[in-house]
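Note that this is a trimmed complex: some chains were dropped, and none of the rest were shifted.
Chains here go by letter, A and B, matching the order in which they are written, and residues are numbered from 1 within each.
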Amino acid sequence: MENLKMQMSTMRRSFHKIAEPGWMEFKTTLRLLEELSSYGYDLDYGKKIHSQRMGLPKEEIMKTYVDSLGLKSDFDLSEILEGYTGVVARLDTGRKGPRIGLRFDIDANGIEEARDEGHRPFSEGFASENNFAMHACGHDGHMTIGLTLAKWVSENRDNLKGSFTFIFQPAEEGVRGAKSMVGAGVVDNLDYLLGGHLGLGVESGVLGLGTVGFLATSKLDIYFEGVPSHSGASPELGRNALLAAASCALNLHSLPQFGSGMSRLNVGILRAGSSRNVVPSTAFMEVETRGENEEINQLLREKVDKVIEGSALAFGVKFRVEEAGGAPAYNSYDKDFVALVADHLEGDFKIDIARSLGGSEDITYMMNRVEELGGRSLHFMFGSDLKAAHHNNRFDFDEESLAMAFKALRRTIELLVEE
Amino acid sequence: MENLKMQMSTMRRSFHKIAEPGWMEFKTTLRLLEELSSYGYDLDYGKKIHSQRMGLPKEEIMKTYVDSLGLKSDFDLSEILEGYTGVVARLDTGRKGPRIGLRFDIDANGIEEARDEGHRPFSEGFASENNFAMHACGHDGHMTIGLTLAKWVSENRDNLKGSFTFIFQPAEEGVRGAKSMVGAGVVDNLDYLLGGHLGLGVESGVLGLGTVGFLATSKLDIYFEGVPSHSGASPELGRNALLAAASCALNLHSLPQFGSGMSRLNVGILRAGSSRNVVPSTAFMEVETRGENEEINQLLREKVDKVIEGSALAFGVKFRVEEAGGAPAYNSYDKDFVALVADHLEGDFKIDIARSLGGSEDITYMMNRVEELGGRSLHFMFGSDLKAAHHNNRFDFDEESLAMAFKALRRTIELLVEE
């Protein structure tokens, strides 16, 4: 067991070091391919595992990073390096049994990691080598859990039944990657889908089962385009995109009052104009909506669209809305399934059922899809004491929880193949 | 002359006492009909002298006032009492000569007159008997000048040539009445149109000739209609007309910056909502635009329409815009005509040419129409020291200026018929 912990800690740190943001997990994907290949899995990657991707980084940013890496491999990296990141690894035992899927997210956050002695990843030498990315949400741990489990499945294939699909999903931050994979059919033939998350306020030693309270969310990028003119000589000839955006931002914030449940809206970023003495002709906004359920987020989204269109019309400017991310709600867990698993795991873990996430995670696309097709899904919370909040530049988790998570998933697999 | 002054003062005071707002000049019109009839004029009134009327008062307000008056007359008052107020009086000398039109406005302001000893109309007993109206712009004087002149023309018809058309126009306040009369062809067969205004900052004894600087203007009534809902239980079901109007008002005020000349916009009134705990479903706004020239006001008006439409769209409410008034610009006076008249009047008056009004007056509809058809127009300013600004509830003018205005117009007529 100590050996397992050591191995998992080492692997986690190696992933932490190569932190890469969503759709740019190039080194990360290559590393996953190499590991999973060595375990004997069939691998799908590139365009085959994606449909429509949301919230892609700007092309020049991706290209600059690709060029700086100079990656070489026997794997065909061409599509991966265009941002078709992530891996789907399959192993069929050849024996009749359940088709089990497991999902792990792989991207880092677009923030710069703290670099001082008080921050363990720095003091112990595994801080991110990219100043534009940091694993501040535990996905480095998730990959470690996934690979460790994949290795165990491979090593124990003769004692198992059915088939296993390990889904390593890119771009969970900004809730962008799951929809693309679901659209490519990645979860279409599964009897079970298992997934989970480290931390989230759950203390070390506690295992959450049947997470609920996933909020529906939309992420929108909004562009206004007007007409510039000299603000002193001929202001009347301009069409003011800055004022359209300002009015839009204020009006948007009047929307999220819902009697039917919680809703949220945030205009997180607004950038407009190019010069002090020119009527501003461009504006850009990053907006997100959230709703306690799908209906709320949907109605809120419709109201948002009206405000955008009306604000543009009022100032005579053009507009464009891009979906930069999104995830559905997930509020009701599979009670029978959870009870079954809880019964099996009790004793080994301090179990907490139906905790609320109170946030968004795009695994809900996969859970909803699996359930729609008649399968069952289960979301775990892997309790882990944190050094700082998720997305903070001093985030770090209790590495003991890696082995606990591995064990919880391993024992759940054992249960499912026995049934 | 002293006799003339006395008569004019007496007549002015009798009009002052029966002050009536635009489209409701019922007693006023009847009085005009009786006087002009006694001078032997042919009279047109009612629907015949009107086309489309803007900015009518609410029906119940008109009806209540009509009922309170109980007017009886040999004249057919039926159309007049529906708001087709004003009179056009014609006299043909039977001799070939110029067709001269003269325009006088007849409505009062919708304000309550001051009632204290320091205000002459009150202390000398001729304050308005209607608490909802006051002659605070001198139109009582204008009617007096017009009737006195009409009487003089009638008495001197044997020494005159051509024909005379005295136009007593309702609803100049809010620039509403002239368009309706022009649409009915009232100024279509004139060689000359004369008009003028008392006061306007010109001191007693000074005669302005060839007034310019009439601003183009539009008066708009805007209605938003949303959907009410309980603000605590189900705010998301409402469509908020109050916020649409608030956003509209702010956005409208960003419009009037024009490099090509002066422009103005004012949201003068906003009323929205009915109850503290209901999402407000109605809103009403009174707006006006002004422009140094027609192009500015037109472009501003187009921008205004976009803002209204966009604001309604943003909040999902319906809207309706009603033209409540309007007048075109008039910036270039007829230099030859003014020089001719100035030459003739010099000596009798201290003449000031091409003073700027810096405001709006709907006689410009008539002046522009006459000039379009090949006639000539001339606007006078009848200097008159004022007790308080126009539209103030303590407004009063120097009654000496009535005789001066009469004389200026009489002598101009003498010049035109001699030509």
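As a convention for this text, a residue touches a chain if its C-beta (ideal position, glycine included) is under 8 Å from a C-beta of that chain, and two chains touch if they have at least 3 such contacts.
Just so we're clear, the structure is a prediction, and the values are computed from it rather than from any experiment.
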What is the copy count for the full homomeric complex in this file, when 2 chains appear in place? 4
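As a convention for this text, only the chains that are shown with their structure count from here on.
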Fitting the CA atoms of chain A to chain B, what rotation angle results, rounded to the nearest 5 degrees? 180
Using Cα averages as centroids, what's the distance between chain A and chain B in whole Å? 68
As the complex stands, chain A meets chain B at residues 230-237, 240, 243, 247-248, 250-251, 254, 257-260, 263, 296, 299-300, 303, 306-307, 309-316
